[in-house]
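This is the structure I want to talk about, given as structure tokens.
In this view, the complex is presented without one of its protein chains, the others remaining in place.
What follows is chain A.
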Amino acid sequence: MSESSDDRKWLDAHFDPVAGLYTFSSCLDLAELSGDGESQLVVGDLGSGSSGMKLKVYRGTALVSESSLLDLPAGLVAFFMDLHEPRIPAVAVASGPCVYVYKNLRPYFKFTLPGLEVNTLEQDVWQQAREGQIDPLTLKEMLEGIRKKADVPLSFCSLQFLSLDASDMDEFVQLHKQQPIRRQTVITCIGTLKKSTADEDGVSCLVIGTESSDIFVLDPEAFIILAKMSLPATPTMMDVTGQFDVEFRIMVACRDGNIYILRRESDKPKYCIELTSHPVGLVRVGKSVVVGCTDESLQGFTQKGKKLWRIVLPAPITTMASMDLPSRGFQAVLVGLANCEVQLYRDKNLLSTIKTPDVVSSICFGRYGREDGTLIMTTKGGGLMVKILKRTAAFEDRDSAPGPPLAQSIRLNVPKKTKLYVDQTLRERENGLAMHRAFQMDLSRLRLAAAKTYVKALESSLTPVSSSLSEPLKMNAVVQGLGPSFKLTLNIQNTATCRPVMNLAISFLYDESLYQMRSPYMRIPLLVPGLIYPVETFVECTSDKGISDIIKVFVLHEGRNCPLLTAHINMPVSEGLKLH
């Protein structure tokens, strides 16, 4: 699809190539934070990856708020945590083991994941170190022993200690021995789940996926864990639908390359989708799931994990997002590709391609400002792009998808069966055998007649093509002039591949009372294969009665009485009179 056609669908509302936004789709959300009907863009900016992590809010084309984050954001969601008026959503930022909740863009609450079970041996060893019974070197040896044997992994503190040089150990032990040993996991992904109503502004629970392969559902007001579910592997992306109190479904893409589907009734996955390569994007469209994989493919699955389709993309996927426009009943998937394109797919059909000046690293589609169909993208270089879907834009299905052409499904206007047609079919059905016999007989007769004529032509050498194998010749004759003088040109060609033909002559047979020929016998020069040799002579019509006759031409081989070729030339009627 050409770029121009996409210009007809999207309006370029804003492009700031140096916005300095470094983020991913999971850290991008649109929410009405001001409560005045204008949606704002909330971004968890990863900064340089080690510093400059910020929570940024954009309104229109301007950055309106910026606050520092303590750690790298793993995910960001806007959600309604209470029923207070005016309905202003809170923002939850997941980073490290905590979820930071912001209300009115001010820090409001910090939720920390519960600690994990700590190895008792490890605790004892540290206890001894605290009491000064063992020196740091012995501590290191003992911890290493525990690390090799124990089923419960060591705490972060111990692991850090083991990686130190001997010179730094003493200081580290002094610094850390007073602190209790804790083992903490981190959040890998975050989502929201409506509590009891499906309303747009209904209260939502937070759903958190952790490094320790667990999924937690948090109560939005008290921030207590409402449900805990465990997975076989660490979750990386998730999609949540339904309501916590009624029925819900959590689809989780995990680091083992599988997608697990969790339901309300069980704390273990109900279905599992095994992918051939690792998932990089997970988007739900209506009742199906679209998964982008590292093998540059896009795959569609049902809610129960049945594979529907798979297509190959032109480049690796950088990010994916859903495009949902309820006002037009339009749902599709936006796929950011490494070749600076964003493609829009409805099921497996490519609807549109947007070219971007840089590789897109995050995509978000929804209501921004007062415009419902707004596409927000950030690029690898930190740029921010806002495009607005035109009111008149229409996406045609099956734009460029392969498959049967559209013409195939158009019904032909087949006329009704006439009485004649029915009678004929009946007759054919009844007399099929006789008709076939008659046809076969006629066909045989036709073949016989054709063979007879052919043999006759061969016998009398009537053909203008020589059948002799040693002298394959072809001739055609051209008569020029109005009369009484005619010019007769005979074009002779040797059709052999490499052998020349020699010792040929041409002779004519004609009615001497009608015609007079300048040279009724001619010798033909050596014929080189492939070339056309014109042989010319003049014929004079001696009669003035306006009649014509045939002149027979023979190509002869010297010393043989049978002609190689024969041609009959139908002379035209002489239209002039000879001047005396």
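By our rule, a residue touches a chain if its C-beta (ideal position, glycine included) is under 8 Å from a C-beta of that chain, and two chains touch if they have at least 3 such contacts; residues count from 1.
Methods note: contacts and distances are computed from a predicted model.
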{"item": "Omitted chain, identified by the protein name its UniProt record gives, among \"Cell cycle control protein cwf14\", \"Large ribosomal subunit protein uL15m\", \"ADP-ribosylation factor-like protein 6\" or \"peptidylprolyl isomerase\"", "value": "\"ADP-ribosylation factor-like protein 6\""}
{"item": "Sole contact to the chain not displayed, among A:Glu211, A:Glu296, A:Glu371 or A:Asp549", "value": "A:Glu371"}
{"item": "Residue of A:Gly60, A:Pro153, A:Gly242 or A:Pro529 in touch with the missing chain, whole complex considered", "value": "A:Gly60"}
{"item": "Per the touch definition above, residue among A:Val289, A:Val386 or A:Ile506 touching the missing chain", "value": "A:Val386"}
{"item": "For chain A, residues in touch with the removed chain", "value": "11-14, 37, 60-62, 327, 368-372, 386, 388, 390-392"}
